[in-house]
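Notes to accompany the following structure.
Excluded from the complex is one protein chain; the other protein chains are retained at their positions.
And then subunit A:
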Amino acid sequence: MSDRPVRWRSVVPTLLLAVTLAACGGGDDPELPEGAASAAPSVDADGYTAEQREAIDRVDAFLAAAYGRGTQSIAETSKGLVTDEYRAELIKSNKAQIEDPGLKWLGPYSFTASEVEVGDDRASVTGCLDLTSMFLVPRGDKAAGPGSTNVGQVLPATYLFERSGDAWLLSGYDDGETSC
């Protein structure tokens, strides 16, 4: 990621030169150097392209559906976010581990992406999922207390996506290999 600002800086003088030449009528049909625009896609403050940001946003949307769902079932909250096949797995495990035992997630969570790879049909987002203050509590509880189960960890995580039409759908999960 550290190379992105360097590449961006190298493009700016080129663009300025081209614009200056055009304004001064220094030549017919001034052309930007070939490939300049594609080599420098616009990036956000974190250095991610719009494509990468879209994938990160899909992680955030899924985490809200998973950990911020309150008493809703993951079957309700994961619609449109997960592939059918993976969603069936998630619904099964969440029903057995969270919903049927009468539990819900409670607490703050945050995901910090560290690596985003986007291809034509597949994408992956790797980062650290902070669940240090996330608890499993009885569904009716409004706060955690003794007897609640605390995750208490920052998990290295990789979220895998498949392209479906215009959207990325979560298709799998890996234990990330990054250090959190």
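We adopt the following convention: contacts are C-beta pairs under 8 Å (C-beta built on N, C-alpha and C of every residue); 3 or more make two chains touch, one makes a residue touch a chain; residues count from 1.
To be clear about the criterion, contacts and distances are computed from a predicted model.
When the unshown chain is looked up in UniProt, the name that turns up among "cysteine desulfurase", "ATP/GTP-binding protein", "Branched-chain amino acid ABC transporter permease" or "Na(+)-translocating NADH-quinone reductase subunit D" is "ATP/GTP-binding protein".
When you scan A:71, A:93 or A:112 for touch with the missing chain, the hit is A:93. Within subunit A, the residues in touch with the undisplayed chain are 62, 66-67, 74, 90, 93-94, 96-98, 100-103, 105-108, 129, 131-133, 135-136, 138-139, 141-155, 157, 159-160, 170-175.
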